[in-house]
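Have a look at this one.
And then subunit A:
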Amino acid sequence: MGETMILDIKNLQSHFFTAKGEVPAVDGVSIQVPQGKIIGIVGESGCGKSMTAMSVMGLLRYPGRVVGGSIALAGRDITHLTPKELSLVRGNEISMIFQEPMTSLNPVYPVGKQVREAILLHQKLSKTEAKERVIDIFRAVGIPEPEKRYYSYPHQLSGGLRQRVMIGMAMVCHPKVMIADEPTTALDVTIEAQILQLMKKLCKEQGTSIILITHNMGVVAEVCDYVYVMYAGKVMEQAETFALFDHPSHPYTQGLLKSIPKLDEKAERLYTIEGVVPNLLHLPKGCSFCTRCDQAQERCFVQKPCLYEAADGHGVRCFQYESGGQLDE
Partner candidate 1 sequence: MTDEKARLTEENAKGKADGNAGTYTGERETAKGRQPQPEEAGAQLGESDTWTDKMQTLMRQNKLAVFSAVMILLMILVAVFAPLVAPYDHLAQSLPDRLQDPSAAHWLGTDELGRDVLSRIIFGARISLTIGLLPTLISMSIGTVLGLCAGFYGGKTDFIIMRLADVMLAFPSLLLAMVVMYTMGGGLINIFIALSLVNWAGTARIVRSQTLSLKEKEFVEAARSIGVKKWTIMFRHILPNCLPSLIVLFTLNIPSAILSEASLSFLGIGAQPPSASWGLMVVRGKKYLFSEPWLSIAPSVAIMIVVLAFNFLGDGLRDVLDPYLKEQ
Partner candidate 2 sequence: MKKRLSLALAAVMTLGLVLSGCKGGGNSGSGGENTTPAAGGDAAAETPASGDAGVDTTGFMIDVLNADIQTADVQKTTKDYTLPQNIYDRLLEIEVDDAGTSKIVPSLAEKWDISGDGLEYTFHLRQGVKFQNGNDFTAEDVVYTFHRLLTVENGVNTELLDQVKGAAEVIEGSADTLEGVEAVDDYTVKITLKEPFAAFLSCLTAPGLSIYDSEATEAAGDQFGMDPAVTVGTGPFCFAGWTFNDQLVLVRNENYWKGASQLPGVVIKIIPDTETQSMMFESGELDLLDLDFVTDATDRFLESYPDQIVQGPRVGITYFTLNFNMEPFQDVKVRKAVQMAIDRQAILDALYGGRGQVEHGIYPYGLIGFNEGQTKISYDPEGAKALLAEAGYADGFTMELAADASASDTVTMALEIIKEQLAAVGINAEIKNYDESTWLETRKAGGLGSFMSTWTADFNDPENFIYTFFGNEEKTKIRSINYPDTAVMSRVSAARGIVNEDERLAEYQALEEKLIHEDAAWVPMYSRTHLWAVSKRVQNFKPVWSGVSDRMYYGVSLGE
């Protein structure tokens, strides 16, 4: 991976401080985002994908907090910025769209105004100029009648349109990185495809990198260049998309891929990974996946595996690949 990393997350640790103890929601995650690429983060709910995104954005609120690691955006560490400095970065250099287009827009303001606000915050434009920019970006994200929609309230728009507004808002300042947290989960399948294509197109046009967080392997396959598989706050496997789908190495990834229904196979029953995501407060002593792993050995229950290099640019957190070099400590 010799490309320039526009975003370099190293050993990120974010914990929740609750009554019952400290919960390691993100536990030593390292992610590299090359410029202009789409990076996927997949995993089941509660695996720490969203927490990672929120940590990067500096949006973690009490009782959650980043406790370790570094996040370098275009070479600059943004983990220790003051609120003021951070606000200059957010929405400008790095932006985010969320899973729930229904609730992510403020119901009491017209959507155009909400997007315009992002411009006014970061660029020295007059209100009229900013408005024109909003209409332009609305057009770019495929909102019909952008002049009219400018004055619409969120509840007057369909979910797909709202998500387009969100994308518009995230893209309007030409950020270096855009994090999309399950941007299509709440949408119909047809609209999902449109939105994904839109993101891909914008990414290309503007040279913006995207971190796409999803639990849907199909989506990953469709748009991502590189994939991180997360489980219980840790990256379990990371690889280029083709590599991952060709050689899913971690038992968890294998399970995930098996559980996608395939049209060309006539399986009697859909595969499921047994068990549930473990309680982060009471993680197994060894590999976090050991309780559900069908390949688990004794060692897996007592010792934590590192991320081992299974192939070039392909990391797996499983003792099976211990022969490769360690990618983290």
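The candidates came about this way: all candidates are chains of the complex that A comes from, given by their letters.
Rule of thumb we're sticking to: a contact is a pair of C-beta atoms (placed from the backbone, for glycine too) under 8 Å apart; a residue touches a chain by one contact, two chains touch by 3 or more; residues count from 1.
Since the structure is predicted, the reported quantities are computational estimates derived from the model, not experimental observations.
Touch with subunit A in this complex holds for only one of 1 or 2, which is 1. Taken in their complex, subunit A has these residues touching candidate 1: 16, 18-20, 23, 25, 44-46, 50-51, 54, 59-61, 63-64, 99, 155-156, 182, 185, 215, 276-277, 279-281.
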